[in-house]
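Sharing a structure with you now.
Excluded from the complex is one protein chain; the other protein chains are retained at their positions.
Entry: subunit A
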Amino acid sequence: MSLVVVDAGGANLGSVCYALQRLGVEARVSADPVEIRAAPRLVLPGVGAAGPAMARLHSLGLVEVLRAFDRPLLGICLGMQLLFEASEEGDTACLGRLPGRVSALRPAPGLRVPHMGWNRLRRLRDSVLLAGIGEGEWAYFVHGYAAPIGPDCVAACDHGGPFAAVVERGPVMGAQFHPERSAAAGRRLLANFLELGA
């Protein structure tokens, strides 16, 4: 078993698993703390709201497991937001693997929320996840909340202001966009993650 996808109740489990299959990897989907604790690497997907997602992780006994997990961990979209200390969405305490607080994108004239569609990645520094992904490559985003540009941010994106598009702090990683739906750039990011420690 090379990979476990955490079943945090998000609706995009299927599409994440299919993207991994296209890369030749059969992921195991699990909500079992024992199996998740033992995984060589984890993907934490998520579509939905921070509060219900954290409540589900608590009820499954997964919060401490995810806080202690020291092998590669990739959060996707809401899954990435859960890696931070807290989210403004429902004023939710999150996993605290990365410093910072997720906040709402604010609508403004000409600026729609949710941020939905293809936007460019702006590279801030070299990283494992971004290997082979060029400056300005397109990625598909769908989200109403975002993490700030902190020390762990390796690629930014802009929607009314900069926010963290890709984060990396040792084995703890995240993509705010949907790699499973981001064509070439998404495929490359997932492949980079799969190569870690392989």
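The rule is simple: contacts are C-beta pairs under 8 Å (C-beta built on N, C-alpha and C of every residue); 3 or more make two chains touch, one makes a residue touch a chain; residues count from 1.
Please note the rule applied: contacts and distances are computed from a predicted model.
Participant: Tell me the UniProt protein name of the chain this structure doesn't show, selecting from "Electron transfer flavoprotein subunit beta", "3-isopropylmalate dehydratase small subunit", "Acetyl-coenzyme A carboxylase carboxyl transferase subunit alpha" or "Imidazole glycerol phosphate synthase subunit HisF".
Facilitator: "Imidazole glycerol phosphate synthase subunit HisF"
Participant: Which of these, A:V6, A:A19, A:L66 or A:L83, touches the one chain of the complex that we don't see?
Facilitator: Answering carefully, the residue with contact to the hidden chain is A:A19.
Participant: Among the options A:G61, A:P114 or A:G170, which residue touches the chain absent from this view?
Facilitator: Checking the options A:G61, A:P114 or A:G170, the one contacting the hidden chain is A:P114.
Participant: For subunit A, which residues lie in contact with the unshown chain of the complex?
Facilitator: Counting over the whole complex, subunit A touches the hidden chain at residues 11-15, 18-19, 21-22, 47-49, 78, 107, 110, 112-120, 138, 140, 142-144, 158-159, 178, 180-184, 186-187.
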